[in-house]
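A protein chain is absent from this complex, but the other protein chains hold their places.
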Amino acid sequence: MAIKAGIVGGTGYTGVELLRLLAHHPEVEIAAITSREAAGRPVAAMFPSLRGRLDLAFAAPERAPLSSCDVVFFATPNGVAMNEARALIEAGVRVVDLSADFRLRDVTEWERWYRMKHAAPDLVAQAVYGLPELNRERIRTARLVANPGCYPTAVQLGFLPLVESGAVDLAHLVADAKSGTSGAGRKMELHLMHSEATENFTAYGVPGHRHWPEIRQGLAQAAGGEVGLVFVPHLAPMIRGIHATLYARLTRELDLQPLYERRYAQEPFVDVLAAGSHPETRSVRGANVCRIAVHRPPQASGRADTVVVLAVIDNLVKGASGQAVQNMNLMFGLPETAGLEQAALVP
Amino acid sequence: MAIKAGIVGGTGYTGVELLRLLAHHPEVEIAAITSREAAGRPVAAMFPSLRGRLDLAFAAPERAPLSSCDVVFFATPNGVAMNEARALIEAGVRVVDLSADFRLRDVTEWERWYRMKHAAPDLVAQAVYGLPELNRERIRTARLVANPGCYPTAVQLGFLPLVESGAVDLAHLVADAKSGTSGAGRKMELHLMHSEATENFTAYGVPGHRHWPEIRQGLAQAAGGEVGLVFVPHLAPMIRGIHATLYARLTRELDLQPLYERRYAQEPFVDVLAAGSHPETRSVRGANVCRIAVHRPPQASGRADTVVVLAVIDNLVKGASGQAVQNMNLMFGLPETAGLEQAALVP
Amino acid sequence: MAIKAGIVGGTGYTGVELLRLLAHHPEVEIAAITSREAAGRPVAAMFPSLRGRLDLAFAAPERAPLSSCDVVFFATPNGVAMNEARALIEAGVRVVDLSADFRLRDVTEWERWYRMKHAAPDLVAQAVYGLPELNRERIRTARLVANPGCYPTAVQLGFLPLVESGAVDLAHLVADAKSGTSGAGRKMELHLMHSEATENFTAYGVPGHRHWPEIRQGLAQAAGGEVGLVFVPHLAPMIRGIHATLYARLTRELDLQPLYERRYAQEPFVDVLAAGSHPETRSVRGANVCRIAVHRPPQASGRADTVVVLAVIDNLVKGASGQAVQNMNLMFGLPETAGLEQAALVP
Partner (left out) sequence: MAIKAGIVGGTGYTGVELLRLLAHHPEVEIAAITSREAAGRPVAAMFPSLRGRLDLAFAAPERAPLSSCDVVFFATPNGVAMNEARALIEAGVRVVDLSADFRLRDVTEWERWYRMKHAAPDLVAQAVYGLPELNRERIRTARLVANPGCYPTAVQLGFLPLVESGAVDLAHLVADAKSGTSGAGRKMELHLMHSEATENFTAYGVPGHRHWPEIRQGLAQAAGGEVGLVFVPHLAPMIRGIHATLYARLTRELDLQPLYERRYAQEPFVDVLAAGSHPETRSVRGANVCRIAVHRPPQASGRADTVVVLAVIDNLVKGASGQAVQNMNLMFGLPETAGLEQAALVP
């Protein structure tokens, strides 16, 4: 019998991407999708790409049969899920939150970065951070999964083997990350308009970005202690894709390629490329994969003590909705790859 | 038992798109893919987007088990299939040719436009032009299908209801068509370089384009007589997508919206939008669909005798490889939509 | 002594483009630029591209020395200039309005398309439509110039020789026009966001667009009588550029290439390409030029009675701010090309 899935707030990019993935998931039936503003409107009227693929209308949140769903995804702005998840969880619904509400275990730090009071600190305590490559077993039994941010997914997957190895200077990690414009969501801001964003490249948020504490939290878990990280996000003139270029200084010798290959050998959605490779963001466009290459470039005569890791994901798939489906698969004992085997769309 | 499919010349864009579609087709096993230059190389080494999705290497044409396939697709430059199809057909293999070799029934005209001598005029005579919306029944039993060109697919589907209606001036049709750069194939030409083609828009081939006789042939079949057509293709700065804007003058009154809706009511891959709509190319990105809207704009005080049809396809899917799979489905008695139900990738 | 220029509403794309052009104009001093919201803010803080090139701050409209300027440009939304131009004109200031307020001579039609009551019908009567290739002599002495819209500039320049020739069917002109996203201005609309507009192509406004009556008015002036026109605008995924593809049916024989070359032989900013050419939008990027090619493509066996004209401009230069400077040059007896001789930026 199919798993009944509900989506709260389905009018953004992570929402439509969830719809695209769930519409083809062999074990899922989409039972409800809510939107206050779009209530009553067929989903395919807002997203003509779904015409003929999805026969469903947005429902007002209070009228949607969410509590009779098996799983509910929150594809909402920050601050919504923390108010609405409790009732669903108490009704026995499993929840996957694609927003940031339950990502940081330190509620004080969360409140500083997200500039609001947290409505459910106790739920934060039970939420599991949904990076399967880090927390797979705990996700299986979680009632509430905090789906990771897009940058944090790429940066953590890229750094994990190094950080776990204990062979790099953990106080001085550097993550230089580039994202397409869909990472900012389906919202109107001047710098995201086509004439502003295309044929342009810029860093942003260098003094501070919300994904910085999230990445540090995950790496600290892997390292067993605090890590120092400089995180510089950039906006690249493309729709989808994150390219994380990561730098770490070796503190002892290490054979990098086998380290990465072994770490991810059993992972269905992490692909370690051959030594010397350069992964392209388009190679994961629309696909739930993180592709990684690890390098040790020349630095000066006779010295090469800096590791360079290149990691790419589709920010809307492995960086959001695909990972959410992966988490759902784990929570319901389905094959982890169910509904997630599409190849990337190239060219 | 799965249908064994072979692909000749799989290193271009229609080839990799066929692989993406066939890799997920529930009834097909990809038995062989050939390339002389890439022989021995894993397909996923050339197309990293297929890593983990396809475990197959290119084979030299003479060593590939093509004659034991059920169906062979030619994704080759023009001039190859006309030399190689015969042996396969005689071995009982069904052939779908994505090149132009069998598209024009008039061999003399073909030789003029394609500037070579045709090697198999007799096969031209048996080939069926693979536009299912025009020739569905004949495709079912065809041994050799000439898969339509990308522009011809969009333009014919857009014009068919009008042309069949007999209510427009058939001597003066105008097709103003815009294509993304992937329509030119995975080949190196200066004007197709990124720095040349992006942020640019231009018409080309106005004095004559090979798709012009192909479109006229199809429309003439539908009209039952010669049609006059001005065809102006343009290169748009995007990867995928064709937008055909079509103009025809009414010779008598006609109710346009129902004409289109009725004509395509049973078609699984033609989607007639509500009156007043403007289809977007991205709404079919990666999907085997043609979306169409029909308009009758103001022209002068009290007169509006020109019909405007807007038709969009993904040139690599409904305009090439998806349509080839649709033809294969028809030829083998499979559900016409098998393997072709993916929603478009948006954004 | 330099001409003192003021700009009202300089925070949009036509405003910053005026600044770029006027900052290098040998005979102009920018005396004031107004913006209510940005009052007090240095122009270069909003447009860092002008850092070091322009040392000026936005002024509140009521505090700017506009009435002591020699010329004032309105780069405002529609509806502003019609209220503010009168006082300036009465103070002896020459006005160039880049908005649509004075473009349509028929005030009733203007009010229907622009959905507001016109505040200054008498000024409409004295305004000169600022297409120098049509109205050069009247522009020289005008006190108020209505600077043409972007589409109307390209379409009129492309059609003028044909329409003036009297040798085409004036009831059935077709203009299929494609514009980059900057044509919509520096404003936030969902469909203009980068993730929505890039890698996409769509027609819009087919049932009716404000530039349709403007084009018809200009062509009627040239034809000496009403013309019928189907006008279909499209949004292309690039920042700058308009490509107009124009169709007209010949009613008698005509030698097209010399017709166009003669018509524009003395025009400094219209460039007729050699027969058989296809102008590219990038060839005019940043430049005040319209490049045109004229074709007569095959249509059916032995018939070719449809003319195809290709015309490209940069919508922000010859389609807006460059043409405004050209008009100013004419109004002040300067060389028409002063400040407008930059070559296009390619690649």
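Each chain gets a letter, A, B and C, in the order it is written, and its residues are counted from 1.
Methods note: a residue touches a chain if its C-beta (ideal position, glycine included) is under 8 Å from a C-beta of that chain, and two chains touch if they have at least 3 such contacts.
A quick note: this is a predicted structure, and the numbers were derived from the prediction, not measured.
Residue-wise, the contact with the chain that is not shown comes from A:His243, picked out of A:Lys4, A:Arg210 or A:His243.
Among the residues C:Leu50, C:Ile139 or C:Ala222, only C:Leu50 touches the chain that is left out of the figure. The chain that is not drawn here is touched, among residues B:Glu199, B:Glu214, B:Asp271 or B:Asp305, by B:Glu199. Screening C:Ala287, C:Val307, C:Ala320 or C:Leu334 against the full complex identifies C:Ala287 as the residue touching the chain left out. The chain not shown here is touched by just one of A:Tyr114, A:Phe231 or A:Tyr264, and that residue is A:Phe231.
Think of the hidden chain as still there; on subunit C it touches residues 13, 16, 19-20, 23-24, 47-54, 182, 186, 198-199, 239-240, 271, 273, 279-280, 282-287, 289, 291, 316, 341-347.
Although one chain is not drawn, its touching partners on subunit A can still be listed: residues 171-172, 174, 176, 178, 180, 195-196, 198-204, 206-208, 212, 216, 226-232, 234, 236-241, 243, 245, 247, 249, 276, 278-282, 285, 295, 297-301, 303, 305-306, 308, 310, 312, 347. Listed for subunit B, the residues touching the missing chain in the whole complex are 13, 180-182, 186, 188-190, 192-199, 237-239.
The criterion applied here is as follows: only the chains that are shown with their structure count from here on.
Centre-to-centre spacing of subunit B and subunit C amounts to 38 Å, using the average Cα coordinate of each chain.
Computed from the mean C-alpha positions, the centre of subunit A lies at a distance of 36 Å from the centre of subunit B. In this assembly, the C-alpha centroid of subunit A lies 45 Å from the C-alpha centroid of subunit C. The set of subunit C residues that touch two or more partner chains comprises 180, 195-196, 198-199, 237-239.
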